[in-house]
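Of the protein chains in this complex, one is absent; all others appear in place.
Right after this comes chain A.
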Amino acid sequence: MSETVLEARGVRRSFSVSGGFMKPRRALHAVRGVDFTIRRGEVVGLVGESGCGKSTLAKLLLGLMPPSEGEILLEGAPISGQDRLETARRIQPIFQDPYSSLNPRKSIGTIIGLPLRVQTDLGGAEIARRVTETMDLVGLPARVVDSYPNQLSGGQRQRVAIARALINRPSIIICDEPTSALDVSVQSQILNLLQDLQREFGLTYLLISHDLSVVEHMASRVAVMYLGRIVEERPTAGLFAEARHPYARALLDSVLTPDPSLGIPDTHLGAAFPNPLEIPAGCSFHPRCPKAMPRCCTVAPDPLRIGDGMVECLLHAPDQHDEPEEETTR
């Protein structure tokens, strides 16, 4: 097994949010104990719905905010003790919106070269050479080097973001919804590019997306997040063949493949809305779960390793209530 690039150990993050006018502040638990590793050369998908904590986890992994509890290790060493610049060199982000993630007042060449200017001692000529080389790599025409972001299309801007992330050869790239703001024909070009670059340079990606079709296409392993915890994690093929967690199952059922012979899927999820301010007791998914059992309301499931995957669901847990009875009958 190849070496671990990035690891989260028992990571938690809470925010204090306003409870409303004249009401006390409340704690929002965005990430509630995540253990997670990404190995070199891997593409790991992280999926979940809005409010599940996936973007907070991305910020924690990028070192943009410290976890309330737990540790993040980059190539074996805790991020917290490291130099900010050095961390930034080794973990690079690609964000969702290529309109707001590029400085509108800087030229494309300046944007792409910035990581080299702040992280290295390279001279101007060498930086310019590397910028040209990287632009060529991501399929940006050399003539846009002096253009500004507003002169580029959405797909081209996302290529700029990819070039900026790649230029200083990071250990891992965290892609937070890299194609959600793009049209399908542009999305496919960006996905093809990310895949080519990954193969050519053995890059490591964490791909955060709400689009399971995209994740299935790109990732070798998928982690499904619900209300701040990873509820299932498995190699992609296994998960898509048969998800173990009812939430992962519902997510997969909700994928609308373009097949007009099929109707709208029924996910059998209740109308309850997952609210990170009021996380239900027991299994946090139980109010929406079609297979909820009485003890799901009180007992929080522990992560359970099955084969090459992990699932956090009482349906798969050894039945604790029956154990004493079995002992007496034996």
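Here, contacts are C-beta pairs under 8 Å (C-beta built on N, C-alpha and C of every residue); 3 or more make two chains touch, one makes a residue touch a chain; residues count from 1.
In this text, contacts and distances are computed from a predicted model.
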Hey, which one's the missing chain according to UniProt: "Glutamate/aspartate import permease protein GltK", "ABC transporter ATP-binding protein", "HEAT repeat domain-containing protein" or "DNA repair ATPase"? "ABC transporter ATP-binding protein"
If the hidden chain were put back, which of A:Glu69, A:Asp97 or A:Glu216 would touch it? A:Glu216
Among A:Ser16, A:Asn192 or A:Thr298, which one touches the chain that has been omitted from the display? A:Asn192
Missing-chain contact, candidates A:Val255, A:Ala281 or A:Cys297, resolves to A:Val255
Go through chain A and note every residue touching the omitted chain. 49-50, 139, 153, 183-185, 187-189, 191-192, 195-196, 210-214, 216-218, 236-237, 240, 250-267, 269, 271, 273, 275
